[in-house]
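Every protein chain of the complex appears in place save one, which is left out.
First chain written, first letter: the chains are A, B and C, and each begins at residue 1.
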Amino acid sequence: MSYPPSIQKLIDLFSKFPTVGPRTAARFVFYLMGLSKEEVDELLKGIIVLKKNVKLCSFCFNPFDIARRSLGEGGTEENLCPICSNPTRDKTLLCVIEKESDLISIEKTKKYNGLYFVLGGTVSTLKKEEIKKLRVEQLIERIKNPAKFGIKNAKFQEIILATNQTTEGEATTLYLERILKPLNLKITRLGRGLPVGSELEYADEETLKSALEGRK
Amino acid sequence: MSYPPSIQKLIDLFSKFPTVGPRTAARFVFYLMGLSKEEVDELLKGIIVLKKNVKLCSFCFNPFDIARRSLGEGGTEENLCPICSNPTRDKTLLCVIEKESDLISIEKTKKYNGLYFVLGGTVSTLKKEEIKKLRVEQLIERIKNPAKFGIKNAKFQEIILATNQTTEGEATTLYLERILKPLNLKITRLGRGLPVGSELEYADEETLKSALEGRK
Amino acid sequence: MSYPPSIQKLIDLFSKFPTVGPRTAARFVFYLMGLSKEEVDELLKGIIVLKKNVKLCSFCFNPFDIARRSLGEGGTEENLCPICSNPTRDKTLLCVIEKESDLISIEKTKKYNGLYFVLGGTVSTLKKEEIKKLRVEQLIERIKNPAKFGIKNAKFQEIILATNQTTEGEATTLYLERILKPLNLKITRLGRGLPVGSELEYADEETLKSALEGRK
Partner (left out) sequence: MSYPPSIQKLIDLFSKFPTVGPRTAARFVFYLMGLSKEEVDELLKGIIVLKKNVKLCSFCFNPFDIARRSLGEGGTEENLCPICSNPTRDKTLLCVIEKESDLISIEKTKKYNGLYFVLGGTVSTLKKEEIKKLRVEQLIERIKNPAKFGIKNAKFQEIILATNQTTEGEATTLYLERILKPLNLKITRLGRGLPVGSELEYADEETLKSALEGRK
């Protein structure tokens, strides 16, 4: 016994979504079956609009809405996202992040006013085929010649490598530090320490060391 | 700072999916953005086909694939699912379940060969508006006159109320027992006891009582 | 840096307690250090009294309080626990359990009025040295000749093997069934089924099979 093919097919497609297993995928399909025609059309349209209207910023690779851009919001550059085309952002700072949602996380702190670059992932090994998945060459090009990618009057003085504090994030940062060294820029990392809500007893030694050294 | 509207719109739609919060919904959208045009089209088509090809069985309300039916699989009835139109199923037994996936769970045991009825939910209170959400009237009609809904030669002798063993499932079963009583049929419930893998120490008293009474 | 030896020694001893790791053991020691002399003495006395006053029932191996016994509670036999010496218990039923707390769990259901036998564990393999840890010979002796162990007028007709529904519990029960077969008694197991609070969707196939077969 199993689901009919039209249902099974969609369960299989939803099972490829991140964090979704077959059981949750099945719940998604039954949820869709219970939606009205209008609600399903809204979802279909949403997906179509996403693929049509959203493109990647030519400088930072952050996705943005073309429709919104053409309405005059943000800068004047056709291919730049609102952050990259915002003339008030600090164009001496570049923050390299793993993925799009990390950009949102940092913007929410309201403590950063520079530009971003979405690296597109992390590596666990420094094998060539692994590193090829990252936008390393694109990063170097953009640091060297931001004007070529639409950012005028930029001159980066500090590159913040804001990867996760995981083994993969660490490996990626070590690799980038080596690659970016010849550019003779200030390269920084996010500060380590005790997070809000944490207890000394459960902190690892490395974190506690950083918290002691970074006391103020 | 927030996501562009085309992205945010889709995040909102995915956030309504069962078990999905805004963070997961955002991951879904970024996942979609990374898919090729072909892959997105496959998903869109899957959803369209689901809404077009899948309909609810006129007897048991289990969804089935019209396309598959017209290919001659299962019975001859246009509006019946493969189980209801299968002449070898035992038409004296009717198993009432809360939702579609429970049918799959029971079919997998290969210990049940009767028909099903998808109740469409459970109730936590016996308020009128709550009970209206369930297919109670439809259940009674189908028990009384299965032929009217496409099942020939059926005469139910036992109704198995296979709701979950939760408070809601229990309330629903109590309600159904009262409603079905005048029909003078054998009404049964799934057996309570210790599940595979369980330990006496962590079993509640009710379960352990049932396990003692049901020893064999 | 580490704890002083008097503290470390006690951390090591508490770390051997079931479920206790070194971090919890350290918390125990600091808790003890914070207790008054009277409170510590109460704990020391409690442990000494336990070892002095509590002994194992000569029939069922359940621990009981000698002091309480000599005060006339329960039966007249010096070496029997209150259950075994209670004349109103049903002496045709014997329930074999893995450990002492399982006896409490079953008593709490108030659905069992027979005698018990504490097996002392379970086996994961049927290797000789594993099985030696269980009180198998003692079980057989007590079934054959309960009077020899202080239970008068007993004649067991049913042996309930109330092990956990885990792999180990299952292996132990299979072994006991084989061993007890020549005694020609009714051998039963606790009933399998859906526990209170459970949902069909998360039940394993075996449990659901039993729930279907045990419907009533």
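FYI, a residue touches a chain if its C-beta (ideal position, glycine included) is under 8 Å from a C-beta of that chain, and two chains touch if they have at least 3 such contacts.
Everything quoted here is computed from the prediction, not taken from an experiment.
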Touch list for the missing chain, restricted to displayed chains, reads A, C
Missing-chain contacts on chain A, rising order, are 97-98, 101-102, 105-106, 108-109, 111-112, 160, 162, 164-166, 169, 188-201, 203-216
Interface residues of chain C toward the undisplayed chain are 1-7, 9-10, 13, 17-19, 23-24, 26-33, 37, 40, 42-44, 46-51, 53-54, 63-65, 67-68, 82, 99-101, 104, 107-108
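Here, only the chains that are shown with their structure count from here on.
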Touching both chain B and chain C we find none
Chain centres from averaged Cα atoms put chain A and chain B apart, in whole Å, by 39
Dist(centroid_CA(chain A), centroid_CA(chain C)) in Å evaluates to 56
Listed in rising order, chain B residues that touch 2 or more other chains are 101, 108
